[in-house]
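Notes follow the structure.
Entry: subunit A
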Amino acid sequence: MAIEVPVEHVLLVAAALFLLGLLGVLVRRNIIFLLMSLEVMMNSAGLAFIAAGAKWGAPDGQIMFMLILALAAAEVAVALGLVLQISRRFDTLDVDAASELNG
Partner candidate 1 sequence: MILFVVILALLAAGVVAWASERLSKDAPRLVSIVAFGAGLVWSAALWLDGADAGGLYAAMDWPWIGRFGIHLTLEMDGLSLLMVALTMFLGIVAVVSSWDEIEAGHGFFQFNILWVMAGVVGVFTAMDLLLFFFFWEVMLIPMYLLIAIWGHEEKAYASMKFFLFTQISGLLMLFAILALVYVHHGATGEITFSYKALLEAEIEPRIAIWLMLGFFVAFATKLPSVPVHTWLPDAHTQAPTAGSVILAGILLKTGAYGIIRFAVPLFPEASADFAIWAMLLGTVSILYGGAMAFSQSDFKRLVAYSSIAHMGFILLGVYAFNELGMQGAIVTMVAHGFSTAALFMMAGAIQQRLHTREMSQMGGLWKHAPRMGTMTLFFVIASVGIPGLGNFVGEFLALLGAFQQNWVMAVVATAGIVVAAVYGLYLMQRSFQGTPNPDVASMRDFGLREMSVMAAMMAGLVWVGVYPQPVLELSNATIQTLGILP
Partner candidate 2 sequence: MTLDLALFWIPAAVALVATGFVITRKNAAHALIYLVVSLLSVAVIFFVLGAPFAAALEVVIYAGAIVVLFLFVVMMLNLGNTSVMRESRWLRPGMWVGPAILVSILLITMVYVIVGLPDANVTKGEMVGPKAVGNELFRPYLLAVELAGFLLLAALIGAYHLGRRYLEQRREP
């Protein structure tokens, strides 16, 4: 049997997690930390979906979470490959070093 809590609470937690992740993205220069923060943000989005699913007792929220999961897995796989490349090319993990696309 599952609990009954106001959805607002869950959403507040999800928002807080999301913003903590965002704060990490904005502050950290190390690309590894940056990616971790991104994971946190995606996870919080998943939490919001689960909350919505729980509100209606429907499976759709979980399905959305699974899609996010697939997205996160794909993203991490590619992003970590890029991390390896960046660390080799620039000899640093500083994201600001990879700013060749400036105008």
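Basically, contacts are C-beta pairs under 8 Å (C-beta built on N, C-alpha and C of every residue); 3 or more make two chains touch, one makes a residue touch a chain; residues count from 1.
As a selection rule, all candidates are chains of the complex that A comes from, given by their letters.
As the structure is a computational prediction, the values presented were derived from the model and not from experiment.
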(Q) Please state which of the candidates 1 or 2 is in contact with subunit A in this complex. (A) 2
Q) If you look only at subunit A, which of its residues touch candidate 2 in the complex? A) 1-13, 15-17, 19-24, 26-30, 32-33, 35-37, 39-40, 43, 46-47, 50-51, 53-63, 65-67, 69-78, 80-85, 87-88, 93-94
